Structure formats: structure tokens, C-alpha cells
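Complex shown without one protein chain; remaining protein chains in place.
Note that the chains are named A and B in the order they appear, and that numbering of residues resets to 1 at the start of each chain.
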Amino acid sequence: MQVPAPFEYERATSVDQAIGLLERLGSSARLVAGGHSLLPMMKLRLANFEYLIDINDLHGELGYIRLSDDEVRIGAMTRHRELLESDVLAGVFPIFRDAERVIADPVVRNRGTLGGSLCQADPSEDLSAVCTTLDASCVIRGPGGAERVVTMEEFHVGPYETAVADNEILTEIRLPRKSFKVGSAYAKVERRAGDWAVVSSGAAVWLDAGRIVDARVGLAAVGPNTTGIPEISAALRGHEPSEELYRLAGAIAARSCDPVTDTRGSADYKRHLADELTRRTLRTAVERARS
Amino acid sequence: MTDLQDSKLTEFEDNDQNPVGFGRMLRKEDARLLRGRGRFVDDVQLPGMLHLAILRSPFAHASIVSIDTSAAEASPGVKAVVTGETLKGLGLAWMPTLSNDVQAVLATDKVRFQGQEVAFVVAEDRYKARDALELIDVEYDVLEPVVDVRKSLAPDAPIIRTDLEGKADNHVFDWETGDEEETNRVFASADVVVKEDIVYPRVHPAPMETCGSVADFDPVEGRLRLWSTTQAPHAHRTLYAIVAGLPEHKIQVIAPDIGGGFGNKVPIYPGYVLSIVGSIVTGKPVKWMEDRSENLISTGFARDYIMRAEIAATREGKILAIRTNVLADHGAFNGTAAPVKYPAGFFGVFTGSYDIQAAHCKMTAVYTNKAPGGVAYACSFRITEAVYLVERIVDTLAYELQMDPAELRLKNFIQPDQFPYTTKTGWVYDSGNYEPTMRLAMEMAGYDELRKEQAEKRARGELMGIGIAFFTEAVGAGPRKNMDILGLGMADGCELRVHPTGKAVVRLSVKTQGQGHETTFAQIIAEELGIPPADIDVLHGDTDNTPFGLGTYGSRSTPVSGAAAALVARKVRDKARLIASAMLEVSVADLDWVKGAFQVKGDPGKSVTIQEIAFRAHGAGDLPDGVEGGLEAQICYNPSNLTYPHGAYICVVDIDPGTAEVKVRRFIAVDDCGTRINPMIIEGQVHGGLTDGVGMALMEMISFDEDGNCLGASLMDYLIPTALEVPDWETGYTVTPSPHHPIGAKGVGESATVGSPPAIVNAVVDALKPFGVRHADMPLTPSRVWDAMRGQATPPI
């Protein structure tokens, strides 16, 4: 069985103590939460670090879902299972429950975290697409308790690369709430349960008096990063939802994305899925906003 | 999803829970496996044991320029680093394959597939061994690989087997069966001829336990103990004796609990040999367990046949002839594990279950820069490919004739009175009664209602497909006159000893990898002798304690060793009869056998039980003249023919027209494996094989990029079905006993793996009929189904 190369194990007891460790150890250290992306890569020796800082003890500090009138705040150590099972979250943004049902598998979901998923920055990663769809912002804490807040676009610098510096920690995700009726949904095509997405799509729609005041679509696995498509938002705003509108959005999604042919499917097929899933998730999101 | 009915939990409760003989019986082996007390190879822990890790080639084809092991040797905890050059000095750099080819144990001249063994490290623990691999510096001169099998015989193709003297191409063998002239004549005059190119992609058995071994060589005694993941411990021992030059009586091969085999654990892999070398070199026990990637990229793959299939028929749907031309990818070494005279395994049964006039097959096998193997994954020696071929081409005929595929099959079955039936390729089917099996499957499926539902759905634009496959297998190799593995005849020994108190031990040459031998073989003895199965120990998997035999693969345990067990029990019974006649003071002719006892004819009150006879056999006092003490017997059973189980499978799929995702909604499997020893175990075997079928039909494939890099090198990339991709299996059975098997049983372990892929593919193709699709190759991933829907189906290789 594959085993990782040697490293020193450190256990963080608080966010600030973890940042202190990161400051001291620099790029030779890496945080590990659930570990289900990082440890397999280290076992296959695709990634090596001198130090691993275990932040699982920060679950008490960073494992939460808090709802206020204007936003939802989710701690970065919130585990997949908690996101899946949170009725509060599903009540506001059912897209989370849709996505969590198809992320990895139930045992992995017991360990994996929201922050870990986002920081892995895999272009096929589902929660990144969810957060992109919901226009999330990411709270990053650095030395001395300094916090900065970045958008998802800023957060994902490139494939497997984020805006989090060596001495920083992603602590929280903030999802804005608007004073309109909102609906959201997520759909994923996978070759088999637990596989990474061939393509997935998230959609969120805000309605006022039957019209779309805002709509957002986020796609995974069709480009170097999860892709938000502002052109769709522009095309949908101000209109009444209709099949024709979904078709238009789907067409934009298909031509705006940049998939590659691989063992999961051809670029043509993925483009088709971007279209199909965009239409499906918008339709569901609108239905949910109306109910 | 429909909910499973709890009635299924109690349906067997009326049955005898402790049958003395055949019937549903809970498994004896479960007691340890459920408690985590199984003993698998990686559980073997010996004092002072070291760990071995193998350095493998990152390239598909490259010359080895140099290997520097100095840094690895200096790495902490490292006890030995060995390269091919060292093995060359010991005469161990090459070993024979099961197909009379040779395979490098460690590469010396060049590497011929990605993942080939190049060097190994022995260290104090598995972590240190793995670390040292990183420090071995190999300089390669990369060569152009042969990846596309269709180009392997091109005049300018790079030559892979430069080690074979005078080898100037990548040709392995040509093989032919049937009557070409007659077949061509029938084709020329047929009303209808349908042709289709069909690919059975390379797949991998991927048992949950990977391959491995623990070698413990004692230099003082000159004895080698080898725990290994082997389906054929005795054959392996003989081959180790030949390869390593160790005397056979000094080698003990132990196959402990095996975490699934499916043919993956039939060949001898370099890793096993290296663990032996490692133990000899270090003087310590050495453990080698491959990781998952090593398992997928280097050990016995399956299939990889490119087949052109043609079928000739009358306009009314009478099948006249089948012919096929096959290009077989054997990888870098011909490591096919099949009887020597059958280089294409039992592919010759491609005429299926149909009474036809002529058949012909021409096959060419070639080398490519891929891992060796080819016969694995519950394939019954290539019957998977044969059944897929015939069941696919019969469906294309139904498509062209616009006939119902069930009706077409029913019209062409070999009839019950034609058995034993000799096929046009020379196979003698022992028994069969196909129509009732087919009718039962159709009844269970509600076939007519399903077709009605399909018509309604099609009218609404929904995609629903119904697929049928009907298979006949040929399992249970030998007989030994035709079948051998490297000269070892395919016959099985069996020994039975009844202890004085009437308990018994039966020793088998075959070895379970999950099939439940400890239970079913106890039931066979119980059926014959009337000793409760709980009183019968089944020993297997240890060459020091069991008789010689060829092992468990090709569904041969029940047909061959099962027969041996029944016959050895009858031998014991014959002896018991002599002793009983003395005990009861009547002639043997006056004794009736009622299960478990002999009684005097006409006087049931006068009887002796087998237990009483056993005590007498060992006890004080004289035995009848010529009868030795003890109650035991041994046998080596040489089957007179293969057994030919059959089955009818019906699959129902739904396809999402928007995403092209396939959902297997229902699967009905009716199997006929003759006499049923333990229905629970048979059902389990069938369920497992059906799941394999879903895997192969929809997702599993070992593919390569143009440089020969394996793209299915982890379980992230090589997808195996989970519980969410398969339906609740619906099984049924008919019973057509084998006339030549002592208890009428036939092998069943691979039936479902063989029969299910065509049923699923036929269902998907049926669902795509509105798009004019007549064929689409596996694996039918959403992307590939979408291609087919747009008329752009492509072969996977």
C-alpha cells in the first residue's frame, strides 16, 4: 500500500496558534483537515511537505452554520455531513443539500470539510461551484488576527491554487442573502457515484413579483476553475422565468465554458451537459423560489 | 427506488437450517470472517519479517541504460536492493509464463510496459522500503511504444520482443477453428448477412485484496514456506520448483484466506518470485503486498479482443452460420492463463446456444506495450468474449430482421433431444434444456408488459431498453488428455478421512477465494455419507496438507473437485459397506444405504450408522478379509468432459435523454447449473457476476494514452460499481443435471459475469433504437452513449 514520505505532525489547538505555526514553518507546512484530497496525493508522492498541521481540533472554533438576515456564515471546518444534514442551510440554500448528496461518499463526508474542499481548488470540485453560484466570499485570516475577505473569483487563482498565503487560513465562507424569494439547485453528471463530476452545474435565482432580479450559474469541471458565468446573469435579469429563457442560459453556458476531452467524456459532451444541466438547475431553482 | 421487501428475509426460514447434504446452509467460514479473524496474506506476521517494494517502469517501452542503487542501499532500514542484473547472475531474470512464453522477473534489457518490474528493495518496514524506491536512479532510453493493437503488425512497428531470438514482428499466434469453406458457402447463399465490429475492452478483475506474498526461506533446512494470494497453490508450487530450481518437496505454498480472485490470482507474478529471492538474499521472511496501482497496471488483465462478427440467417430468422475474425491484444508477454492447447481459451464456444449449420473463427494474437495477462475476471477462459460476441450479433440480426430478440433466440435454440450436442467448432455440450429457462426469465420479467411499457414510453420520447442474453458456458477443465497448464494435467485430487468418532476431514486441491468451499464441500460429503456438515472439516490452500490439483478458476471447483469429493465419499461408503456387512452379519448385497446408515434389507430396525462403522473401522476386533483398518480414501478425478451451464438474462434500462446516463432498473437472471448444492451460495455467486457485468458494460476499462500510460491506474480512474449503480437482483433457476458429473452439478461461479454484459449492452442499444443505433461498444459511459445517440458511436480503442 502507498504511504506518504516522512513529515512532522503538528496539531493546532486554535486558529491563531495554527497561524503561528504556519508563520514559523512557511511553505514547508500544510494544513490538513479531513485529509481526503491531501493524503492520497501525499501517498502517491504527488505532494510532499515537511510538516502537516492537523486542524481537526479547530472544529469547535470553525465548525458552524450561522444564519442572519443578510447572510449565512459557514465555518471552514464544517464537515460535508453537517452541510448535508443542516435543515437551516437547506431551508435557505437547498443547493447545498443537492450538492452534498453527490459529493464523494457518506464515509468521506464524515471527514471532509468545506474549507478543505475549497482550498484543494480542484476544477471539478462541487462546493466551489456551489459557492460560486451563491456569490460567496471567503474570509482569510493571517498573522495578528488580520482578516481579509475575497470573492470566489479572487479566491481561486488557478487549478489547485488559491489566494490563501502560506501563513493564512481560510476561516469562513459568507453567503449573501437578498430580500427576495430565492431558489437554488445543483445537478451533477458522474460516471459512477462518488466519482468527480463529468460536469456539474449550480443555479440560484432571486425572484421579485415573478421576475428574476438576479440569477447566477456556477459550473464545475468545464474549465481551469469552477466557472461563474456573468453573461447568464445579465441575460436573465429582469425577465420572467420561461423555458425559452432557460434554453438561452443553457446556450450561453455551453459556449462560455472551456472543457477538455478526457476519460470522463468528450469536450462536446461536456459542453452539451453545461447546457442541459444549466437548464435543469435553473428550472428547479425557479420552482423552489416560487414554492 | 422500490423498497426491498422484508419477506425476502424470511423466505428461507421454513427450510432445513442444518441440511445433511444439499440445501441452503449458512457458511462455516463466516464465523471468523465476521469477527475480523480471517487470515489474509497481509495479516501474516513473522518474527524478523522484512518488507519488499518494487520499482516499476514509468515508461511503456524503453531501454535500460543504467541503474544506480547506491543511494537506496544507504537509505535507513534498507537490507537489500536488487536489480535484473543480479537476477541474471542467478539465472532468475526470466520466468516461464502459463502460455509457454517467458516474462521478465526484473527487466534487464528493456522495459516493455508501464508498471513492469525493474528493481526491488527489502527494508525493515513498508514505509522505509517505499522511501528507498525514490532513491533508485534508473536511466532509460525511451523507445516508441506499440499502443494501438491494430498497428502492432505494421511493417514499421517497433519490435517489442527483442529478447526472443530472431523475432522480427509482434506476432504471438494465429488460431483457427471451425470449417472456413463450409461457413463461406453458407454465408454466400444466405438471405441475410449482418456484420458488426465489436470490441471487448481491456478490463481488470481488481479483487479487493491485491496480490502479495510472504516468503520464508530456511537456509538450514532448505525449505521455503510461501504464503501467497494464489487460486492454484499446487500448480504454483510446481512452477516455483521449476523456476527457482528448489526441490518441490521443500516448498510449501499456503493460500490463506483470499480476498477475491476472479482470475487475477491465477498467474505467477514477478512479485511472488521476488519475495522468494528477497528471503533467500536476506535470510529473513519477506512480505510483498502490491498497492492498488500496481495491481491495476501490472497484473492479469482481461479481454482486449477486437472482433468482427458476422451472422447469416434466413429471412424468417433461422440462424445458419456465424463467423468471426479476432485481433487479440496479449500485452508485452503472452501470459494467458489457459490450457496449453487452447491459446484462445474456450472462445470456440462462440456459436452459443444455437443449432447452426456452420461456424468459423480466425484469430491473430499480438504483442503490445501493455501489461500481460488476458484470461481473468471470471471469464471461463474467454467464454465472456465468445458469449458477448454471439449475443450481440444475434441482437443485431434481430434488429435487421425487425424480430423480437426473444423470439429469434427461441427459434434457434439447440433442442433438448439434441444433447449431447456437438457444435460446429467441436464442443460437446453435455446437457441443456433452453426454452424453459428462457420462458421462466420472460415470465419473471413480465416481458410482454415491459415491451408494452416501452412502446408507450417511446411515444413520449422516453428511452427505455430491454436486453436479453442467453448463454451456454463450458466450465470445469479438463479432461487431462486435452487440457493442461504447462504440462500439468487438469485433474483434481481429493482425500477424505473419517475419524473414529465419525467426524471427518476432507482435503481439497482447489482453493476458495470467497466461493464458500468450506461449506459446499462439507455438504457434498454430507450428502454422500450422511455425516452432518458441521462434523466435516474442509482443508484447502496448503500444499503440505492437501492433494495435488490444478486450482480454482474457470468455474472448475464444483465440476472437477466437487466430483472428486462425491466420488471419494462413495469410495469411503463402499468400504463402510464391507464393514457394515460384518457388523450386521449379512452379505453386502443385503444392505441398503439410507443416508447416514446401512440397514438390512427388509429389516430397517437392523442398521449401523456411518459413525458406528467409523469406530469399528478403527476399533478392536477383526475387520472383514482384505479390509484394512481406518476409514479413508483418496482419488484423483479426471473429468470426462466439461460441464455446460446455461442461463437466460433480461435487463431493463432507462436512459436520461438529456444527459445520456444509463440506469439499470431491473435485472432478471435465470441460471441452470444442474444440481444445486447450496442455493444461497449460488445466488451470491450470480449476484456478484451480475455486478461485474454492470461494471464492464457501463464503466470499467483499462485504457492507455498514446504513450502507453495506463489511464486506469487507481480506483479513482478504474470505476467499479457501488450499491447505487445496481438494482436488487431478481434470480430464478431451472435444473438440467450434468449427465457425466457424479452429482449432476455444473460450475456457476462465472456464469453471471459471462452472461450479463451482453444483456446490459443489448438493453442500452435497444433503448437507443429510436436513434437508429444497432451497436455501441462498452463501456457505455454517459459520454459514449451520447455519442451513440448522435450516430457517432466509436470503438473505445
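Assume contacts are C-beta pairs under 8 Å (C-beta built on N, C-alpha and C of every residue); 3 or more make two chains touch, one makes a residue touch a chain.
Assume contacts and distances are computed from a predicted model.
The chain that is not shown carries the UniProt protein name "Carbon-monoxide dehydrogenase small subunit", picked from "ABC transporter permease subunit", "Proteasome subunit alpha", "Carbon-monoxide dehydrogenase small subunit" or "NADH-quinone oxidoreductase subunit C".
Here one chain is not drawn; of B:88, B:171, B:223 or B:292, the residue touching it is B:292.
Residue in contact with the omitted chain (choice from A:105, A:214 or A:268): A:105. Among A:4, A:115, A:183 or A:228, only A:4 touches the chain left out of the display.
If you put the missing chain back, the residues of chain A touching it would be 1-9, 11, 32, 35-36, 39-40, 43-44, 52, 54, 56, 104-108, 110-111, 193-194. On the side of chain B, the interface with the absent chain consists of residues 1-4, 6, 8-9, 26-27, 29-31, 33-40, 42-43, 45, 125-127, 205-210, 257-260, 262, 291-293, 513-516, 680-681, 683-692, 714-716, 720, 722-724, 726, 728-729, using the contact rule stated above.
The rule is short, and it goes like this: only the chains that are shown with their structure count from here on.
Those residues of chain B that touch chain A in the complex are listed here as 126-127, 130-131, 134, 289, 291-293, 658-661, 699, 703, 711, 714, 716-717, 719, 721-722, 724-725, 781-783, 786-787. Taken together, the chain A residues at the contact with chain B in this complex read 1-3, 5-6, 44-45, 105, 189, 191-196, 198, 263-266, 269-270, 272-273, 276-277, 280.
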